[in-house]
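Here the complex is missing one protein chain, while the rest keep their positions.
As written, the chain order gives the labels A and B, with residue 1 at the start of each chain.
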Amino acid sequence: MGFGIENVLNIITAIGVLAVVTVGLYIILGLMQVINMAHGDMVMLGAYSVVTFTKMGINYWLAALFSAFFVALVGAIVELCVVQFLYKTGNLSTMLATWGIGIVLQQTIKLIFGPQGEFVDVPVTSMINIMGIEYPAYRLILFLLCVVILVGIFFILKKTKAGLLVRTTMDNRIMAQAMGINTKNVYLFGFISGSALAGLAGALIAPITNISPLMGLDYVTKSFLVVISGGVDSMLSTIGGSFIIAGFQTFFNGFMGATNSWMTVLVIVIIALWVRPRGVFSKK
Amino acid sequence: MLIGLLILFLIVGFVAPEYLLDLLATAVIFGVFAASADFSYGYAGIMNLGSALYFGLGAYIMGYGLKASANPFLLIPSALIVSIILSLVIGYVGFRVKASQTHFGLIGLAITLGFEQLAISLYGLTGGSNGITNVPRPVFSFFGLDLDLSSPTLYYFYVIVVSMGIFFILWRLVNTDFGRALQALRHDETKLETMGYHPLKVKMTVNAITAAIASLAGMLLVCISGIAYPSLFGVGLSMSVLIWVALGGTGSLIGPFIIAMILKLSESMLSSTFENSYTLIIGLVFVIMVIVAPTGVFGIGKKIFQYIKRTEVEQS
Partner (left out) sequence: MKKYRAALKVLSLSLVLSMFLAGCGAGKTPALSSQVNSSISGETVKIGVLAPTTGFMSTHGEAIKLGAQLAEELINKDGGIGGKKVQVVIEDDKSDPAVATEKAKQLINKDKVNFLIGTGSSAETLAVVPVAEQSKIPFIYSLDGECKTCALDDKSKKSKYIFASGPTPQMLLNNFLPSMMEKFGKKVYFVGSDYVFPHFMNDIAAKIVKNNGGQVVGSEFAPSETTDYSAIINRINKEKPDVLFLTLPGTAGTTFVKQARQFGIFDKMAVTGSATFDTEAYSAIGKISDGVYVVNRYTDLLDNPVNKTFVDAYKAKFKPENPIGPTASSGTYGVMLAIKAAVEKSGSIEADKVVIAMEGLKLNLPQGEVEIDAGNHIFNQHIYLMQIKNNDYQMVKDLGIAKHPDFEDCSVGK
């Protein structure tokens, strides 16, 4: 076909990265129907955390883990102080409150670090030889990590008790409460997990993307496109959505200009929503 | 009360220094835009995360047309028609498939992002990222008389008249049977059917009205800023509108109108002094408001009134 291994690798790594960035949003949206507009800013927070931790001399991979914990902590504070009061008041309030939180996060980071970009180096700079072509090792490692994370979450959701509690609450909150599940804690746990994942994603992509206070906007936009095109039924919907957004975009970009690829993807999303409004990869 | 506001605006128009009139007119335009968004969400429960689409469309069509010396009397209705048709198409598609509120909102977002990209890409038509620049103020000619709105004072009064007119129409609409039907729509669609209305048609009408007003707001603004640019289609403006609706008090029309004005004015005036922390403070205020006062400023106003009334009654 002449399409090339590199293109295939580009596509799957792009899908993997977007999936891991989005999965945090999916958990919060699917579990609590909360449109977390601060999601992109939590990714940003993760990136800035890893910059700070590595500057302190901590090994990159450890720093990434610390970043996840740090953003999880921030998520806990946000949930306890703001979001938990808004579950009953409807979509608009949570969306706007989290948008406000996002602004607060952006401005705080800007006040501390300044508006210019930050830098953290790739932990692995070498290239690996795959089927005859040279490909950046870090992208492959990142992809593998993404797979591990996604499989891990899938596993936790399906096979563990905590996961069962989450899924039950996701399906029907009132039933879950009737069954004696402390849904308040489940929601808190969900929000923390979503934030931690966003933070981890931010830390992992920090070496290969720009790091600035406003970087979250691009990611929150793409993440939302993923969940509305893929649906929020399950992890697979998120991966499917990432396939549509990142996969198609990279695929088209393999032989079309980047702008046209992006426009085509947007058109696909709109058509997909028409045909399957609950998401292409949802059960309905 | 509307007359009161109108008189207030007119007085301000005579008293305020001229350079302020452009800013005040901008604030009123945002106010009317906010009111239309409240009409859509606060009354009919339709949330649109991409309401800036029609605003931008109005601005671009008006900007392009005025530079090409088109007659404003033809230009304005044409822009309105384009926006309304687009909203009908989007509405039909979105509502027909019975997308949830969130989904419809997000579809709006995807579409407006697409238009933002189009505006950047179609350099020949839209001026690309530079936008349509040096847009002149409109000149209305009727029966041989030319009304040139180049002066900020004249333009201000023009904006006031148009905006208050639109607001008045909205106000009347929500106080009629149609308005009550909308509230039924928000709470329970089936109830709407028993009232004899067809939900799909009602939704599409609401959407069209909101789109038309947003489009008009864009048309009014482009002559003040002198430029139509891609960010007008962006997430930022759409979110700002929703913020105005929430903070002002959903379902009150006047709350969002006034909050939009106050925020725009304070942003212009305070941001120079509190440059670095202004946005941060606004973000915080905003978060606190959403939690503490879910009914918005309008709700607070109501509570204050009730409190005053109660103390009056107790004293008598």
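Here, a contact is a pair of C-beta atoms (placed from the backbone, for glycine too) under 8 Å apart; a residue touches a chain by one contact, two chains touch by 3 or more.
Predicted model, so just to flag it, every value in this text is computed and none were measured.
Among B:Ala184, B:Leu221 or B:Val290, the one in contact with the hidden chain is B:Leu221. Only one of B:Leu109, B:Leu149, B:Ala208 or B:Met261 touches the absent chain when the whole complex is considered: B:Met261.
Across the interface with the omitted chain, chain A contributes residues 4, 6-7, 10, 13-14, 17, 110, 114-119, 121-122, 125, 127, 134-136, 138-139, 207-212, 214-215, 217-219, 221-222, 246, 249-250, 253-254, 257-259, 262. Touch with the hidden chain on the side of chain B covers residues 1, 4-5, 8, 12, 15-20, 22-24, 26, 117, 120-121, 123, 127-134, 151-152, 221, 224-227, 229, 231, 252, 254-255, 258, 261-262, 265-266, 268-269, 271-272, 275-276, 279, 297-298, 300-302, 304-306, 308-309.
One rule holds in what follows: only the chains that are shown with their structure count from here on.
In terms of their C-alpha centroids, the spacing between chain A and chain B amounts to 32 Å. By the touch criterion given at the top, residues 33, 35, 37, 82, 85-86, 89, 91-93, 95-97, 99-104, 106-108, 111, 217, 221, 224-225, 228, 259, 262-263, 266-267, 269-270, 273-274, 277-278 of chain A touch chain B in their complex. Residues of chain B touching chain A in their complex: 41, 47, 93, 97-103, 105-107, 109-111, 113-114, 117-118, 121, 235, 239, 242-243, 245-246, 250, 276-277, 279-280, 282-284, 286-287, 290-291, 294.
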